[in-house]
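Structure incoming, see below.
Note that this complex is displayed minus one protein chain, with the remaining chains in position.
Showing subunit A:
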């Protein structure tokens, strides 16, 4: 199996997308998208349902031919060199792309054979990936008997058989419970340590924060923001501090104390009476410390304290000043297209 180790002139960019457009009739799934993924890094593509994330991934993995614009992945043009490109990419979509009737081992063996490994190589590659993704015990069972998390892990293992240099993860944890989600995250982090470049689409700020170093926010087929995670977080106000006073009667005094502090550049605190907490947006750890100090100085005992990342809605609100497009928007990538 040939690997592309040096990308001539790639200059550190594993994925380069310029002006990518894909329309499905009236729906502008992609409306001129530009983005770059630097080699060996994870780019998070954040956006609501119907933003064009899946169409983007399908264009970059040769499943959909864009109407215009260009995309070069690992030095190959997605339109003109689809076969070469398929050798260096891996794709794990929202829907498990494994054969449910086949066992985990047979799935991986089949893909190994399709990637031109010898029978022996295919067998040993399947076994080592099953081991790595903790699927050895279930290896002989049909994939349809797997739990959601096991299926996703098998899917990731299948994407890794060809040792891709670029991996697309299209909402890899949508529909998974928190524990399973953490498992998948851990696997993705391991792949990145191995030097794989990852383009990750997600609806969750938390997932982007966990995995990605850079972020591109898209909505209605357009890039509306991009940059480092920290930059973006600063833009949207970083974290939210949720403080619950030990004595519920001190809820109002606590809020008043926080407003008196007058943290610079911050929106004022809000009281969430239902849960008996006060919410304060903060930008840095220093501000967190300052808040705690001020509260203690007023003699208020803190019952519990937690920091929360902004939700996708809050991110959109602060970037665009409007809500993310409604999730009930038709998913353009699933629309039937005349060929």
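What we mean here is this: a residue touches a chain if its C-beta (ideal position, glycine included) is under 8 Å from a C-beta of that chain, and two chains touch if they have at least 3 such contacts; residues count from 1.
Quick note on the criterion: contacts and distances are computed from a predicted model.
J.: Quick one: find the hidden chain's UniProt protein name among "Acyl-CoA dehydrogenase", "Transport permease protein", "Threonine synthase" or "Phosphate ABC transporter substrate-binding protein, PhoT family".
T.: Not shown, but named in UniProt as "Transport permease protein".
J.: Based on the whole complex, identify which of A:62, A:180, A:202 or A:287 touches the chain you can't see.
T.: Answering carefully, the residue with contact to the hidden chain is A:62.
J.: Can you say which of A:102, A:288 or A:305 touches the chain missing from this structure?
T.: Considering the complete complex, A:102 is the one touching the chain left out.
J.: Among A:114, A:246, A:273 or A:306, which residue is in touch with the absent chain?
T.: A:114
J.: Using the touch rule from the top, list residues of subunit A that touch the missing partner.
T.: So the residues of subunit A touching the missing chain come out as 2, 4, 7-11, 13, 16, 18, 34-36, 58, 61-65, 70, 72, 75-77, 80-81, 83-84, 86-87, 89, 91, 93, 95-102, 106, 110-111, 113-116, 142, 158, 162, 223, 226, 333, 336-337, 339.
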